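Yeah, one chain of the complex is gone here, protein chain that is, but the others are all in their spots.
Naming follows writing order (A, B and C), and every chain is counted from residue 1.
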Amino acid sequence: MNLAIDFAGVAMKNPVTTASGTFGSGAEYSEFVDLGELGAVTTKGVANVPWPGNPTPRICETYGGMLNAIGLQNPGIDLFIERDIPFLRKYDTRIIVNVCGRTPEEYVEVVRRLGTEDVDLLEINISCPNVEAGGLAFGQDPKLVEKITSQIKDAAKQPVIMKLSPNVTDIVQVAQAAEAGGADAVSLINTLTGMKIDISRRTFALANKTGGLSGPAVKPVAVRMVYQTAQAVKIPVLGMGGICTAEDALEFIMAGASMVAVGTANFHNPSATVDIIRGIEAFMRENQVEDIRELIGCVR
Amino acid sequence: MNLAIDFAGVAMKNPVTTASGTFGSGAEYSEFVDLGELGAVTTKGVANVPWPGNPTPRICETYGGMLNAIGLQNPGIDLFIERDIPFLRKYDTRIIVNVCGRTPEEYVEVVRRLGTEDVDLLEINISCPNVEAGGLAFGQDPKLVEKITSQIKDAAKQPVIMKLSPNVTDIVQVAQAAEAGGADAVSLINTLTGMKIDISRRTFALANKTGGLSGPAVKPVAVRMVYQTAQAVKIPVLGMGGICTAEDALEFIMAGASMVAVGTANFHNPSATVDIIRGIEAFMRENQVEDIRELIGCVR
Amino acid sequence: MADKKKCAAEVVSQKLVSEGIYSMWLSFPERQDIAATAVPGQFLSLYCKDGSRLLPRPISICEIDREEGRIRIVYRVVGRGTEEFSKLTAGDTVAVVGPLGNGFTVHEGRSILIGGGIGIPPMLELAKSIPGEVSVVLGYRDSDLFLKEEFEPYAAVYVSTEDGSVGTKGNVIDAILEQGLDADVIYACGPLPMLRGVKDYAAKKGIPAQISMEEKMACGIGACLACVCQSKERDAHSNVGNKRVCKDGPVFDAQEIEL
Partner (left out) sequence: MADKKKCAAEVVSQKLVSEGIYSMWLSFPERQDIAATAVPGQFLSLYCKDGSRLLPRPISICEIDREEGRIRIVYRVVGRGTEEFSKLTAGDTVAVVGPLGNGFTVHEGRSILIGGGIGIPPMLELAKSIPGEVSVVLGYRDSDLFLKEEFEPYAAVYVSTEDGSVGTKGNVIDAILEQGLDADVIYACGPLPMLRGVKDYAAKKGIPAQISMEEKMACGIGACLACVCQSKERDAHSNVGNKRVCKDGPVFDAQEIEL
């Protein structure tokens, strides 16, 4: 039985990674799961300099999901390179570094720094608000997506995954823009923008007013966008959004995702990632599927 | 204690209506709730001629919500006028007729027919696929929204609520387009496009492949869009998306909705509408709120 | 009259009757009318406690004890909802709406009652209450003949099994032909291929057949138009020939429905 896949030219022992921001750089969850069992670990978004993030409360629970407005707190690329990469390298797993920025220059700076580091793939979070385009994120404008993708590709030494925002009218246009810009893969979905109001205090549940919705509540939107994207681009798709069980992961795989990421589910079950890998194996065994690749995109 | 409001010039005994398509024309739910207790009943979308809708399965359950692809089955405006309006008129409640169409002409035809009927408001569902613009719905293009709104306003005898699609990059732009076109109010959100895959049969859970996601899972997205819209337009907002409890309804009201609609919750609890009205009353009593209007948009 | 309500049913007893198939007796402390008015062929909507599952699970009525005000359901665990129900024990409650839909319309004369797989339980109350000469034909996969002996006091019972281990090898129609059964009316519940067979058989024989249909439901009461099946004629409600399984059915005249 084969679970191994090739993703954007990188060999993975299985198609399961973590969703950026939900797993830190793996240190805390390494007490619950053997990181060496994962296809890859995707790290929390890192910027060129440390970011303090948003004021608290930064998260709140919602029905079947949660909102977060962490605000991309991160220790900056220097400390990340010094501490987090060596930690992850101890494990037999691939490293996908998620990168954030407020300007194209900030992204490119981080990507350049990582060029000389021992990491396998870069995932570019373009749901960050573009400081030059009031409010809207890079990922909400196909033209900007194409442009920033090619700027990043020019600087990158590792394959580049563009991580798409679902807060768009037409995900296909954005995915095609990333492909046109030279992306080696796309990942989706990032969080859906949402809000919760605390009616007893008559204020926003999050200090930041809005936050990103994640968890099983969003899965149908994610599966739809992964399917539409996989139908429309030739580059591989890393699917995520609400994956809690092996069945959820298989939905994304059958919809066309070559890899899947587990996010919010880690908070509900710290061993979710390995439980999902074992569940995929069990499904394949029961259904006599020899190779996971038979399942990728099998539903059209 | 006052729950009455004025919505787009129409006096309502309370701010609670039903979400189109989840309540038929009220006949079936009248066995569970006294329709006369509702601020208004919003009917299932009606077109100029009968529509057969999509093949089954038309719905499937999702985590904290559901997908539907009913495909706007409806008996056509003739039978609707003959049977459904007289039925509803027996109750002391407002009638909001939801209208669907595949071309501007189809919408206008229904709106004209309703002009001579005893109904209180029209709600225009512009999430219908625009047959002239391959795939995209009317409601996904602000320019089309402005245009169709003014065409409908020209023909309408009752106040017009434009019902917005959440499947857009910027809901504010769309809401402002509806306002510019002359809409008397906007309602949101319609369903988020989603998909579910049946991994055991390796096919789509819905015959139509995609469907509209509704239920409490979508509430944070709905509250966010209602808030953003209420901040950006002067016309009143009818909020919906996942309202199951009085607390949910109050979230929308505090975010700026003058009225709220209860949809998927009816399927889980056939008395949801009146339970919510009573819950709002209880909240106002406990918190010494004299007038519901004090709460509308109180969180900014 | 707005007097219907989702209410708490109490589990009187629950037991496993076959692999993955449970039988549960429910009482309705809040609503005496449920058992009093229920008829065979109708169903109950059962609701999950877990808030991640919102939609009702339609389950047919298997038996009605009007004296005690109880209803029996028999169901197969196929997903998370039925799994949740299977964990209930005596004294637990489960939220229900019902009875819903239209049951079988009992005709005069000799009748054949046909049940296939998990379509067998809905035929039991009918077998108990129907007058005249009754034959019951039950289609099973294999020799696990759940519920069969419960029919025996009320009718002559014939069995077909897919693997041929008991009774006629094949399907229920094969059993009818093998046994040379004859009737004035047929009542049936079971999987779609079986219903198609019943419809064809009844058409050939020129006798009426009532079949119980299944479709995914959201409201369960006729409002959402989720659960439609195509009817031969343009019906008065939909105006497009789409009958609602939950409200216009689940029992239909076989010849009026496209299968």
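Going forward, a residue touches a chain if its C-beta (ideal position, glycine included) is under 8 Å from a C-beta of that chain, and two chains touch if they have at least 3 such contacts.
From a predicted model like this one, the values you see are computed outputs, not experimental measurements.
S.K.: Of the chains that are displayed, which are in contact with the missing one across the whole complex?
M.R.: For the complete complex, the undisplayed chain touches A, B, C.
S.K.: Hey, which of A:Pro104, A:Pro129 or A:Pro270 is the one touching the hidden chain?
M.R.: A:Pro270
S.K.: Check each of A:Phe23, A:Phe204 or A:Tyr227 against the chain that is not shown and name the one that touches it.
M.R.: A:Phe23
S.K.: Mind listing the chain B residues that contact the chain we can't see here?
M.R.: The list for chain B reads 63-64, 216.
S.K.: Would you write out the residues of chain A that touch the absent chain, in ascending order?
M.R.: Contacting residues on chain A, toward the hidden partner: 21-24, 27-35, 44, 50-53, 56-61, 63-66, 68, 70, 73, 75-76, 79, 215-216, 264, 266-271.
S.K.: Using the touch rule from the top, list residues of chain C that touch the missing partner.
M.R.: Contact residues on chain C toward the absent chain are 49-53.
As a convention for this text, only the chains that are shown with their structure count from here on.
S.K.: Taking the mean of all protein CA atoms as the centre, name the chain whose own CA mean is closest to it.
M.R.: B
S.K.: Looking only at C-beta pairs that count as contacts, which pair of chains has more of them, A-C or B-C?
M.R.: Between the chain pairs A-C and B-C, B-C carries more contacts.
S.K.: With chain centres defined as C-alpha means, what is the inter-centre distance between chain A and chain B in Å?
M.R.: 33
S.K.: Suppose each chain is reduced to the average of its Cα coordinates; what separation in Å results between chain A and chain C?
M.R.: 46
S.K.: Taking each chain's centre as its mean C-alpha position, how far apart are chain B and chain C in Å?
M.R.: Taking the mean C-alpha position of each chain, the two centres sit 35 Å apart.
S.K.: For chain C, jot down the residues that touch at least 2 other chains.
M.R.: As it turns out, chain C has residues touching two or more other chains at 51-52.
S.K.: Indicate the residues of chain B shared as contacts by at least two other chains.
M.R.: Those would be 63-65, 216.
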